[in-house]
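Structure incoming, see below.
Excluded from the complex is one protein chain; the other protein chains are retained at their positions.
Labels run A, B and C following the written order; every chain starts at residue 1.
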Amino acid sequence: MGDQFEPRIVVFACNWCSYAGIDLAGTSRIRYPHNVRIVKVMCSGRVHPEMVLKALREGADGVLITGCHPGDCHYISGNYKTMRRYLLLKKLLKELGLSDRVWLEWVSASEGDRWAKIASAFVEHIRKLGPLRLKEVMEGE
Amino acid sequence: MSKKVKVALYWCASCGGCEEAIVDLAEELLRLSEVIDIVFWPVATDFKKSDVEAMPDGSIDISIINGGIRLTEHEEMVKLLRRKSKLVVAFGSCSHLGGVPGLANLFSTDEVLKYVYFESPTVVNSEGVIPREEVVVDDGRKLELPKLLRYVRSLDQVVDVDYYIPGCAPTPDVIKKSLETLLSGVLPPKGSVLGASSRSLCDECELNKTKPEKILLKDIKRVHQVRLDLSKCYLSQGVICLGPVTRGGCGTLCIKGGMPCTGCFGPLDKVVDYGARALSYIASIVDYDDEAQAEKFVEEYIVDPVGWFYRYSLPRSLVRGRYEGLRGGAHG
Amino acid sequence: MSEVRIGVYVCHCGKNIGGVINPAKVAEYASTLPNVVVARDYVYMCSSPGQSLIEEDIRKYNLNRVIVAACSPRMHEPTFQGVLKRAGLNPWLLQMVNIREHDTWVHEDTPDKAEEKAKELVAAAVARAAHLYEITTEKFPVIKSAVVIGGGIAGIRASLDLANAGIKVYLIEKKQSIGGKMAQLDKTFPTLDCSQCILTPLMVDVSRHPNIDIYAYSEVVDVSGSAGNFKVKVKLKPTYVDWSKCTGCGTCVEKCPGRAPREFDEGLGVRKAIYFEFAQAVPRRPVIDPKHCLWFTKGICRVCEKVCPVKAIDYGQEERYVELNVGAIIVAIGYELYDLSRLKEYGYGRFKNVISGLQLERLSSADGPTRGKIVRPSDGREPKTVGIVLCAGSRDEKHVRYCCRFGCAAAIKHIYYIKHAIPDAKVLVFYTDVRAFGKGYEEFYQKYRSEDNVFFIRGRPAEIFEDKDGSLIFDVYDSNTGQLINVKADLVVLEGAVVPPKDWEALRRVLKVSCDPGGFALELHPKLRPFETTSDGVFLAGAIQGPKDIPDTVAHAAAAAAAAIGFLAKGYVESVPYLAVVNDEVCSGCGLCVSVCPYDAITIEEREGRRVAKVNSIRCKGCGACAATCPSGAMQQNYFTDTQIISEVVSLAGGAK
Partner (left out) sequence: MSKFLLFLGCTIPTKQYAYEISVRSVLPRLGVELVEFPEAGCCGFPLKGLNKKAWIYMSARILSIASKKGLPILALCNGCDTSLRKIKDLLKHDEILREEIAKLLEDEGVKLNLNAGVYHTLEVLHDFIGVEKIKSQVRRPLNGIKIASYPGCHMLRPSDIPRPEDPVEPRKFDSVLRALGAEVGYYPDKGGCCGATILPYSAKHALLIVAAKLKTIKDYGFDGISTSCPYCMEMIDAKQDAARSEVGDESISIPAFYLTQLVGLAMGLSPKELGLNLNVSPIESILEKLGVSLYE
């Protein structure tokens, strides 16, 4: 197959910083790959590792969690919880042979360009890793 | 008197503890034997597979199966029993969730055999014997062994399961309750977990009320590293207790015995992935906002997250085991 | 809720969406999805016909879920929730799909992919919508008072407007007098009326107003509570003068032997160690500067204490704290001048005769260090050649990228100062562009650029060097004539860049206000809601939202005040819809949610012999941290339940089927 692999990527974005930042990329017409699908939550602290694993299992090739920069959380400390859950989840995924399929990035409401850069980088990164097809691989006996 | 309920018992990849648990019913067994008729129980009675095959489909009322699905043989047997039975009940953590043997899903079959037959410190295997699926013995006959599957699976990942009886192993009390329900005739909705609580263990744990208002962890202690105050919530003492995420019903046996809950009763109905839930609440109460410190904490205290959070449920988790990419992973 | 009946509405947003993808196709696809009863596209969904279209459908098809695929929910969610309300539906049965900001605006060059993405996003919304349920909010009373932070022209105007509307105002000023930057100006453009003459009366009004309490020489250190009921912790810095006794007679200042550079004169003038910030200070109360006071530094003197007729001097005074309980907060802390010494090539701070525009204002002011005489700081000589550098640090990648919005007009005003004081002076203005955008600015510009010996040179000076006599030599490439000009000037004035005040970073964190790339406060919407923030009850007045000249600042401040008055007049605030909710049946009272709640909004209570979590709906701000921690799934967040999010995720991960 000649055409390149187009990853499916689920993005969690917090309402106050990251979602706004992604909107800003829109209003500033900054291009980035179409592969990302944004799921809005009020705070990155709402993102449950369960949701991340579910996304991977159901066909996502990568998951990107975004939130306010440390110290900037609209809800005081939500992003710290996210950071800790992410660190632990990352270690778990490594043990499960799924290293580097999940990223956590801070994107503020003013960082439309930063968002675009991250989105492009992540899509490229996952494209390099190749398709995941977790369900198929783990259930195909 | 009405005719007895036909019951089959079978074990797959399990330690035998579940069988023990049934025997532990003691006098109960006698009372049971008045209402049930055991048609198949390899551990206790001499029936052969052929006997089961001979039975008409659906002629067994209840098949109670423990152990995870590890071998082609298990697959074959449970499919057979499913065909012959009205109800199939997964008995114990292994058949319910994959169980401790399910942790082998982190390793390929070769790795497993290599370890078990050569590397394990207690193994002496000078002739380098290793099970093969086929051997030709002296008189030229070909003997076959069942195939070791790449991934251990829970029972319901192989056949349709009607009910679950949780625990490693299920406590006599849970077994009793479950059987009563099954024999009562009024059956709960399909897929229910029998004999246990609908809430997490904290609900029935006496130590719950001793919890401080907020629990925040600066470090994690292993039970052998601390003198646990048995009258205080273990989690609040920095010991990982999975009570909050684990279905109650065991009567907090381990906790009463001075050990934290390790989760054998598995997740609650609303939970999608047991390990993720466990991981999330532990990470959430780690008391470091600085990334470097948090990383150090994870590095130092949570050496083997899978072993910790999926001790009984790796095969039943969203990921199920170690992913080995499109090639290699896809076949057993 | 009974059977799920979904209506899907795909907006063209004119060409914004319709120009890239085919909304009709998206709607058509939507109509094939489960539970979708009707799916339409329309050119402007937010327009009145668009809205009534949805409203009618809701009635006609008795829909109980509405999906609008259009712009960002941060833009029009409230608009369409209004539609649902009018049609008698609970507003939280609405699901927005962002196919503009997140799709057509960024994937214009791959329209087919953009359309595919739009379809997938709609599909995910349909999956999610099935799990939406009605949400009702509670109302809580607001406290009809406000804190205004910053006593510059913005804070003054906002305070007066609030106070005149009968609202109690606490005006917090970090300096010892209100007045801000405007008080330092000599004249204001383009009308050239005296800055003090129009400002000081307002300052007096503020000090006399029964509804306004001024907390001068004070800073906001912490803010807790929430919209309608904030607790604002204010630090009163020690002045070493008991202001309640002090009458402002000024004897202490007269007699004080200590000397220090006068901040108000931008370091050009000299003040005493005990001093009024400036002559017309409000409140007119002195402050001791311990760094220069002989008593504090050497343990001698105490003259002020001796001469004070009312015994107001109190060397032992310590900082005090007060807590103000208010309903709204207006941030009016203005701006700060960029540190011009960072433009090293211009030598500000190294060469005496390179000064800032504000320093020129002080030199030109009648109450300034030279009583209004414009001279060279190095030798007091009258400058005959003056260079004015525009965009000093502004619109410059190395410094700040944005425009200061008053440098040009100020420079033109500065031409006037110089030509007025020194008619035969030669003025060279080095500009990149002259942006005379305001009312009367262009006329102002035309008038003074055509004065004799005033030259506008399009180019920025290269490195500035100091000659032996203190005058300044440098080359400028004039991009109009293509000439390289060698300049020798007696005085160089830098119209410097502006930045947010240093203490803003700390303040914005306690206020939970985000900032733009320049570091200024981020407004709720750049066009429609430029004086509100993402924190309810916190409003922006003046330059803290972005550089502004006086007319714009005053307009912005009045608008902020009006918005705050509206907010307080409404009388109540609603609990957030995104509340955490507990399923008592499943909750085992493990209490982990209590551990992670940043607002202490959750408690564990005994109920028929069991322990269960209980959420306090006033305190809960709806972050969902508890829901992401709950091990049993008993704790959920309204509008963001596990099922809602996961069904959306599953749909997106799987792609459009």
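In the analysis below, contacts are C-beta pairs under 8 Å (C-beta built on N, C-alpha and C of every residue); 3 or more make two chains touch, one makes a residue touch a chain.
Note that the structure is predicted; figures quoted are calculated from it, not measured.
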| item | value |
| --- | --- |
| Which displayed chains the unshown chain touches | C |
| Touching residue (missing chain; options C:61, C:133, C:321 or C:465) | C:465 |
| Residue touching the undisplayed chain, where the options are C:112, C:193 or C:345 | C:345 |
| Touch criterion as defined above, residue of C:473, C:562 or C:581 at the omitted chain | C:473 |
| Positions on chain C contacted by the hidden chain, ascending | 344-345, 347, 350, 463, 465-468, 473 |
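Methods note: only the chains that are shown with their structure count from here on.
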| item | value |
| --- | --- |
| Length of the line joining the C-alpha centres of chain B and chain C, rounded to whole Å | 58 |
| Residues of chain A engaged with two or more neighbouring chains | 48, 50, 54, 56-57, 77, 81, 85 |
| Shared-contact residues (touching 2 or more other chains) in chain C | 596, 625, 628-629, 642, 646 |
| Touch list for chain C against partner chain A, complex | 72-74, 98, 100-103, 105-110, 113-114, 116-117, 120-121, 124, 509, 512, 514-517, 522, 534-535, 578, 596, 598-599, 621-625, 627-629, 637, 640, 642, 645-646, 648-650, 652-655 |
| Chain A - residues contacting chain B, complex | 48-50, 52-54, 56-57, 70, 77, 80-81, 83-85, 87-89, 91-92, 95-98, 130-134, 136-141 |
| Touching residues on chain C, where the partner in the complex is chain B | 583, 585-592, 594-596, 610-611, 625, 628-634, 642, 646 |
